[in-house]
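What you see is the complex with one protein chain gone and the rest in place.
Take a look at chain A:
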Amino acid sequence: MSGEREDILLQVNHVRYKKNNGQLYLSQTRVGWMMDESDTFTVSVPYNDIRTQKISPEGKPKVQLQIVLHDISNFTFHFCTPEGRDKQIAERNQVKERLSQLMTQNRRQPPDELMEKKRMLDENEQLHHLYRALVPTSIISVDEFWKEIAGQYKQNMGPQQELGVSGAFLADIKPQTDGNNGKVQYNLTPEIMSAIFKTYPAVKKKHAEYVPHRMTEPEFWTLFFQSHYYSVHTTSSMENVFSECSKHDDKEWNRDVSSTQNDPLYALNDIYEEKPMSIESDLRTSGVKAGSNVFHALMIKRFNQHSLNIIKAQTNSEKERILDELAAKNPNGIPNGEAKQDIQVHKSKKARLEEKIVYEDLENSNKVETSSLTIHQRDRYLTGPTEYSAIHNLQPRQVTVLHEQLTDNINSWCPNLHISQDPEAAYRSLQHFSEMCRKGRSSVGVNTGDQLPGNLHKELGQVYSSAGELLRHFWSCFPPRTPQLQEKLHKMHETLCRYHNVTIRPFQEMAVNDYNCKSDILDHLTEMFQIASTKFENWKARNSR
């Protein structure tokens, strides 16, 4: 703790922790508390571990600040300057603001890069193997690894997916009632605010207009919670910030409902009618129409609006992202007109059905015109590229003669299957084939990959793939025309030597000693390394001249 030279950014005296007096320190990377008359920090928490901080409410006698960590443990600090309560509050607020600043600062930097790297390793198993094979054994340094090898994998990564809005986010803002004054307290975090903005773009617009010039944040949010978004009984008599929003929302709601109702594929017209054949005890869409109890209807409508907006929030954000990507790709391009959004022309039912059952690219493609092949020498074409051998080429006349002979022979044939195989000849044949089998067997050793035990096989594969990756980088440096390539070439050569010593030799020894493999199991790989190092030597010799 004391080893690191960290600058103390803020120091507050007279802060009590667990009934002991002391001082609170805020440095660049952590917050600490030291007891009076002590040299060491009793409490030392790096910013990354802190999840949130809380302050005691206004009315309480004690002025306190609480830090909550990711693992739910917390530290409570009590500000007790003898200079008076106001000073205590001021100090506490100062600490709180500074702390939140430092927390966001410290939080932002590593995660993005680290998360990205972690994601790459998770998505690419091969990259992960390479990393494990090369970096811990210090064959390649971490930076080099990420610079050289991971560069190619980056392009293949898919886009990072955004987190969607939780369906219950408004319900999760559990307001706390203060029994005494009847005041209700809502805890708003930036995440909840951004969720609200995503879900209700109208509110976002209003927020941009009103804050901070016309009203402060707390006022805005107080009005929000009093508005129709959060409570049923709205102060509808006043011309409120949010009454415009409610009109806008109602319009949008009507549009959505009508587009669903008018969709020709949904037959929604008769859900409220009395079915002619229905029996008393059957389930009916309850006789009460949705609009009969105004109060309930309003609540249900609000809930439905809320859910629909959450769903729309996700698709809108994706649309925005695609548009952003397009804009980034051609910055000078003239943007296309906005896609037709809300007012959809309803295609006829037939068109919709056809859309669902026909795929254009599976249809028969148009017939391609074929031209016929004219052959002038048929024999040649039919005979094909076969060898001509002069032996045994019989003339037709000879064949006819032989045929007659054969006919006579078969006519006089009395088949006797008992003597179909002469034992001596059989024995000779068996000898011949056994010889062939024996010859064939000796050439196949434990060398071939598919005869290795499972884990050795896998390890061999990994060794090959990491070695192959290194060799590929090595060979891509040739011809080394630029100084960077030459430098890389030197580095790769060193890396190869190190890899050879650290990984290949032990692997070979292990394979031979533990698994009884033939000693030439890695010959191919060593040969490749030899070729690489000879090439390097030659190049060095030629260039140093």
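The rule we apply is simple: a contact is a pair of C-beta atoms (placed from the backbone, for glycine too) under 8 Å apart; a residue touches a chain by one contact, two chains touch by 3 or more; residues count from 1.
By our rule, contacts and distances are computed from a predicted model.
Engineer: From the list "CIB3 protein", "Signal peptidase complex catalytic subunit SEC11", "General transcription factor IIH subunit 3" or "AP complex subunit sigma", give the UniProt name belonging to the chain omitted from this structure.
Structural biologist: "General transcription factor IIH subunit 3"
Engineer: From the list A:T315, A:S348, A:N364 or A:N416, pick the residue that touches the absent chain.
Structural biologist: Result: among the candidates, A:N416 touches the missing chain.
Engineer: Which listed residue, A:P61, A:G84, A:P385 or A:G454, touches the chain dropped from view?
Structural biologist: In the complete complex, the chain left out is touched by residue A:P385.
Engineer: Using the document's definition of touch, tell me which of A:T216, A:S258 or A:S429 contacts the absent chain.
Structural biologist: Candidates A:T216, A:S258 or A:S429; residue touching the omitted chain: A:S429.
Engineer: Contact with the hidden chain only, please: which chain A residues?
Structural biologist: 373-377, 379-389, 391-396, 399-400, 402-407, 409-411, 413, 415-417, 419-422, 425-426, 428-430, 432-433, 436-437, 439-441, 443
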